[in-house]
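First the structure, then my questions, so here it is.
Of the protein chains in this complex, all but one are displayed in their positions.
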């Protein structure tokens, strides 16, 4: 992760692209990549989405790479460690969604009485 | 990263949420989290987005955690290593965007003659 | 539609919000509203999404209103008539997707041989 972050930072610097990499722009770019990933799933059933053919799998893998690139780049510009931020979020979610209360339900935490 | 992946897998399993975690659903959930992150930036100038106040920084950090959670979860369901996928994408982009050709320009690789 | 466009224009003007309503910002705001709409569908099956309960229907209706608000506002700032633009797109799609060729298939137009 650290090595990926450094590589992306140098990639942007070498191309003089830091001027474009404001957090505002990077979040837009990440959102566009997420949509390119989503496009592969939009007409599939959930079952089909669990069983992609080889060609689609390869395309999806590349789009996941693109999303990750922008997420790491954005987090770096904001001084955030994305893995640490995710770990923290898991702890919050463990408190919000106690196992016995939410088992098998997809409701949002503020929808349980 | 490996530890985060395992934790998320167990989190879903313990709540019997694997049934909801089809790649189709997970990409939608990730897209929603990206939008929650984007909401903090929508009315800011680029300059302001580089200088967030403490409160917004903290919220943004949590949203980055959420995006990361779903990206890791989705990649796990698809058998993809997101860091490796990103590294591969960087190699592709190095070929697509040679430094001397693209320096200081934000055009897409297929827009250069 | 014309009346809605005027109303939204005056709404922004009366609040001195035109400064925030650059196309760049408006497209971000629209994307955020689309995600708020999508959130209601992320864990549903397709069948469930066709049969929403009354409460969800009402929320979804309001989110559709929000998306429409920003789409009309954005189109106005860009001097585009969204209905005319959609009509044109239908004509293009009629040529791209001839009935006999695409019936019952969800492939993209450039995926047919």
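Couple of notes before you dig in:
As written, the chain order gives the labels A, B and C, with residue 1 at the start of each chain.
FYI, a contact is a pair of C-beta atoms (placed from the backbone, for glycine too) under 8 Å apart; a residue touches a chain by one contact, two chains touch by 3 or more.
All of these numbers come straight from a predicted model, not from anything done at the bench.
Counting over the whole complex, chain A has residues 20, 25, 28-29, 31-32, 34-36, 38-39, 41-43 touching the chain that is not drawn.
Residues of chain B in contact with the chain left out of this view: 28, 31, 43, 45-46, 106.
Seen from chain C, the chain kept out of the figure touches residues 1, 4, 7-8, 11, 14-17, 19-20, 22-25, 27-28, 30-31, 34-35, 37-38, 41, 44-47, 49-50, 52, 57, 60-62, 64-69, 71-72, 74-75, 77-78, 80, 82-83, 85-90, 92-94, 97, 99, 102-104, 106.
One rule holds for everything that comes next: only the chains that are shown with their structure count from here on.
A straight line joining the Cα centres of chain B and chain C is 24 Å long.
Our note on geometry: chain A versus chain B, Cα centroid distance of 3 Å, whole angstroms.
Those residues of chain C in touch with two or more other chains are numbered 28, 31, 43.
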